[in-house]
Every structure is written in structure tokens, then in C-alpha cells.
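Structure incoming, see below.
One chain of protein is taken out of this complex; the other chains stay put.
Now for chain A:
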Amino acid sequence: MKLIILDHYSQASEWAAKYIRNRIIQFNPGPEKYFTLGLPTGLPRDHPESYHSFMWNNFFKHIDIHPENTHILDGNAVDLQAECDAFEEKIKAAGGIELFVGGIGPDGHIAFNEPGSSLVSRTRVKTLAMDTILANARFFDGELTKVPTMALTVGVGTVMDAREVMILITGAHKAFALYKAIEEGVNHMWTVSAFQQHPRTVFVCDEDATLELKVKTVKYFKAPPQVNRKGCIYATNFGMQPRWQANAHTSAQSNGSS
């Protein structure tokens, strides 16, 4: 595991964005070679705050991706399980997920894999936990009755199959979940903990998210270069490389191992 600790939310966001960008450039995708970026699912299509609008405004409209290469789970499909199964097939057909980017819920869930989800689950329909419903209420004018209680989500197992997993955790309200995810055991009550068994994960967080971690853990990952290069190299060199110097990262890459 790599734990990247930045001072503020904006720095954590920027680091993560540059990391993704550099990974894509380094991968050098082409018509026969897809870089499959996995992202967690969201709200139904017709909602004004819908996931489609969110993805369009925050991502798709800024890049040159072809619509044919975007796949969003359709919460309005007639046969929801078939929709989920088809999604799994599409991932396989594209060569598997290269990099999965997700956040963590206050209850330690990844995507909508609520506490109690199987750690080998696949894409499926999931009932949402109260924590998640409360967190989503802001998209529905604070009206709890309007918040959907079910969602389609990629499974923990689906994400575990990705070649790399990046989790973004910011804010003090996520601190306890981060602690449970990385300092305690693998537990289906805190589904993010499953990634302790993944060969290549990056946790990107801000200072506030580390509030429940042991000082020892934080110091290890924030260590100055001469003591432990692992965290620092990724924090200062690899992530922040400007685009045209992407090739200069190879020294960091050869250093890195999970």
C-alpha cells in the first residue's frame, strides 16, 4: 500500500488528478489498447444531479473520449441484474480495469458495497445503508424520503480485479473509516479493508483524514527522503510531474513496490 498524505483537500485532489493523468500517458492507450478507468456508480439518470450530468460536467466534456467508450450502469434498466452482468462482461471485453479510482464512505464502504457486503462480490443491486442515504440527502434538498434506497454498484471483487486501485479520502469525518481500513484487519464491515490484499493500491488523503491513525503510521508514510523514500517519492516526484516530463518518472517507478 502507498499512503500519500497531502496538507489540504485541494492538494490531495490535484495529486490524484496528476497521478491518473500520468498513468494514462505512461500506459499510452490506443485503438486496440484500452486504458480502462473504473469509477464508482451514482444516482439515477433522470435526477438533475444525476451521475451522467456529474460525469459530463466534471470529466467527459473536458477530454476527447468517444461516447462509445463510456459505460455507466443504467439504474432504469428493465432487468437490473442482467444490466450488472453485462457490465462485468464489458469490463472483461475491454481487457480489465487498469486503474480503479474511488472514495470511501464514512462507514468504510467502497462504491456502494455497504457494511456486510461480500468481499468477493460482483456488480449487483445493493440496498443502501442509512449512513449512505444521509450522505446523499444533500442531492435531494435534504429530504430523506426522496433519496433512493437501492443502487447498482460494482462489487468488491470487481474492484479487486483491477490492476491498480486508488482511493481518495479527505476530511475528518472519514478518519475513522481510514483507520479501520488500513490499521485493522480485513473485515466485511469495512469493505475498503479488502484492498489490504490487493497488490497495488494508493490511498490519497489530506491531514484531516489521518486524525485516527497512529502517529507511527503517519510518520512512516510522511518520512523525509533519507529515511524512507517510498511515500515521499510518490508525493513529490511522480505525482507532480508535468505532462511533458512524464517519461522522467521511470526512476520513481523502479523504486516503487507495494
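Basically, a contact is a pair of C-beta atoms (placed from the backbone, for glycine too) under 8 Å apart; a residue touches a chain by one contact, two chains touch by 3 or more; residues count from 1.
By our rule, contacts and distances are computed from a predicted model.
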Name check vs UniProt for the chain missing from the figure, options "N-acetylglucosamine-6-phosphate deacetylase", "Aspartate aminotransferase", "NADH-ubiquinone oxidoreductase chain 4" or "Proteasome subunit beta 5tb", returns "N-acetylglucosamine-6-phosphate deacetylase"
Among listed residues A:S13, A:S53 or A:T217, the absent chain is touched only by A:S53
Note that chain A touches the absent chain at residues 52-53, 56-57, 60-61, 66-68, 70, 72
